[in-house]
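As you look at this complex, bear in mind that one protein chain is not there, while each of the others sits in place.
Then we have chain A:
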Amino acid sequence: MTDSSQSPSNDRRAFLRGAVGGTALGALGMMGAYSYSPLRHGHFDTAESEKTDIGAVRSLKVTNISETSWFSNADLIGDIRGAGGLLVNQYKFNWPPFADKNGALAEGSYADGIKHIKDDLPNNLERAWAFQMENAVHPENAGGYAALLEIEMRDGSTKKLLLDSGWSYDWIDKAFQREGIDTMLANGEIDALIISHEHFDHFWGFPVSMKYAPEIDVYVPDGFYEEGFQYVKDSGHRGKLHVMKPGLTPLFDGVAIYNFAIPIITRVYGENSLYVNVEGKGLVSVTGCCHQGIIRFAETALKEIQMEKLYGIYGGLHISPFDDWDPKYDDLVFTLGDYGFEKIGANHCTGLLTVKKFIARGLPVVQGTARFGSKDPVYLGNGDQIGFGREVPLMSPVSAEAAPAAYSPPASGGDDGAVQGATY
């Protein structure tokens, strides 16, 4: 079959069409081959950019106040499934503390929820939480994430930062009391509260911090929604509110916040993470959930910050928070060792499976004691500590006194099928 007759002019025309088409296809093929050849690397900017000197500190101690953001993966992910998936706005879930009286999954809103508790914030949190226990979706599943950073400065003084404020008023208040955070806040010993991002398990326990220190400086990421800003006000915050713009912002000598403008599940946007440069050791990455990815966080540091080396990690790395998996997470397990971290205190949304894979891969994971609701000693649990540039006991002194049975997870919290092992 042909599309032309056999006259000489048509032959010439067909020849020209074929030549044009063949040349175009050839050019396209060459373009494709070049695009993934080693030659392409010549197009990338390899020039050293000017790096920021953020200073240095003598040491850093991190106390894990709570890494247990929820107790049952099945309940949490069941709610997410029932509400319509991972893109549904978190304020819609009817989760505590924004329960409306109808208590129906995915039919809530900030406005409908806050009106029931606004008058109780921040000084009558027990009553506010009691309302949640009666009306919210799975109120017993709420825990929360918070960590205390104690930074020994080069002049011998100490600065303290509170990273995040948990979720459940009840859970996080008891965790604060267990670790003495309540007293530190009330005495003005904590210099600032850094909110890593707007997620329920990091931010919705905000009134607990306000109960003890309403004047404290608060840092939130750019990308907070209207509901988030209103919640800061409704919680009784009277101090300075700093909205961190994308990029590096030195906080004080040796410590900087880096804001990543990234979309996150349940309609959250933007995350603050911390760099702490420990003199003689290297840079420590401290994160709430590290949605930007720990490799991205490390690469950003290598590109933008003066340091000796990458030294340590503390916090959630958001790999398999629900013990779910995706093969792309194995790419991290393959490559994290290349960055030379000496101490990895990954917990929370890193996921047990990920940490087990890290350990199987030979990475220097600091393991914990699995107390106060933490499920597995494979990573740092609630009440555990980690030191960077200094040695610290694994259990915080106050939690060691209370251990092992000061608090236990709610009765409804269940075993979701713990990971039994790990490949590698």
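Quick note on the criterion: a residue touches a chain if its C-beta (ideal position, glycine included) is under 8 Å from a C-beta of that chain, and two chains touch if they have at least 3 such contacts; residues count from 1.
To be clear about the criterion, contacts and distances are computed from a predicted model.
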Name per UniProt, for the chain absent here [options: "Asp23/Gls24 family envelope stress response protein", "Polysaccharide lyase", "NAD(P)/FAD-dependent oxidoreductase" or "Amino acid transporter, AAT family"]: "Amino acid transporter, AAT family"
Full-complex contact with the absent chain, from A:Gly55, A:Gly78, A:Pro214 or A:Pro364: A:Gly78
Options A:Ala14, A:Ala130 or A:Leu248, residue touching the unrepresented chain: A:Ala14
Per the touch definition above, residue among A:Glu189, A:Asp253 or A:Asp330 touching the missing chain: A:Asp330
Residues belonging to chain A that touch the chain removed from view: 1-3, 14, 17-18, 20-22, 24-25, 28-29, 31-36, 40-41, 43-45, 73-74, 77-78, 80-81, 83-89, 92, 261-265, 267, 269, 291-296, 299, 318, 322-328, 330-336, 353, 416-417, 419, 421-423
